[in-house]
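This report refers to the structure that appears directly beneath it.
Just one protein chain is left out here, and the rest sit where they should.
Our next item is chain A:
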């Protein structure tokens, strides 16, 4: 494919066109998935609460997300007179863009990835730690009390839970010996990491809920206290961008859970009926299951109080994940199962790193 474009359009232009097409191949299905996740959320929650959910627009309400999108697109974007206009408009764009660019390193199948970075997992971690900016900027630019309080809550919450997510990633990396997402999935050929690293899986899942501001950790947009939190002042398409960004982040966290702990594109058992199904379908199924549990949790649990949220992050998850880093490293060394480097440093480089004192 890439050769066809480079031979037709020349090196630079061909590569550019090919890359843009690949990006579209990721983003269009992603946006469709985001749209239908909103419908799935309403339908699943309706089923859990013995209601019908949206069932008027199209068969089984299947056209509801499109109707919602069109409605938001044609509404008037209102910018409050006291708001900081530039930051007010830029904030939802930041949220939306950040939720999309993270998908560049997600492998959908063995080697099927837009950018096969050596530091893929760090890239994901970096992008997810930037998500707070859109929210903080929105809260500040709105120049209004409720959005500002929501933004402050969100900033504190996301920074707190990032710490434990970081340690969870370290334990996974200890077992893999590479920062490449493709290698991380391949390392789970025998055991999905959710089995040997079960406590870390739970910590990661709960932190992912907090990181995406989902219930029961949706304090930044707690409607009973803060109207709609940081996007109280937003309307029409600026609101839609926040909404899309938030749901794309749910998909991203689901995909990350699937990649890190549920074996990514790999079939659960390496035997015939399972291996017939292509890898990207397994990946989609796993991510969808995690996204479903996000909705399930929302329909089940009451919202946390803010001090309890902070307590859980700093006093429970941080010590637990820190201890698990030490324990995992200790067990790996004791059983001599630390992943060996397949490309060891050349002898000259190793020698020169010895202390120069003697």
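One rule holds in what follows: a residue touches a chain if its C-beta (ideal position, glycine included) is under 8 Å from a C-beta of that chain, and two chains touch if they have at least 3 such contacts; residues count from 1.
Simple rule for what comes next: contacts and distances are computed from a predicted model.
UniProt lists the omitted chain of the complex under the protein name "NADH-quinone oxidoreductase subunit J" (options: "ABC transporter permease subunit", "CoB--CoM heterodisulfide reductase iron-sulfur subunit A 1", "Vitamin B12 import ATP-binding protein BtuD" or "NADH-quinone oxidoreductase subunit J").
In the complete complex, the residue from A:36, A:60 or A:125 that touches the missing chain is A:125. Touching the chain that is not shown, out of A:179, A:228, A:267 or A:320: A:179 (per the contact rule at the top).
Among A:152, A:202, A:228 or A:267, the one in contact with the hidden chain is A:152. Across A:36, A:133, A:280 or A:306, the single residue that touches the chain missing here is A:133.
Taking the whole complex into account, chain A touches the unshown chain at residues 12, 50, 87, 117-119, 122-123, 125-126, 129-130, 132-133, 136-137, 140, 148, 152, 155-156, 159, 162, 179, 307-308, 311, 341, 343, 345-346, 348-350, 352-356.
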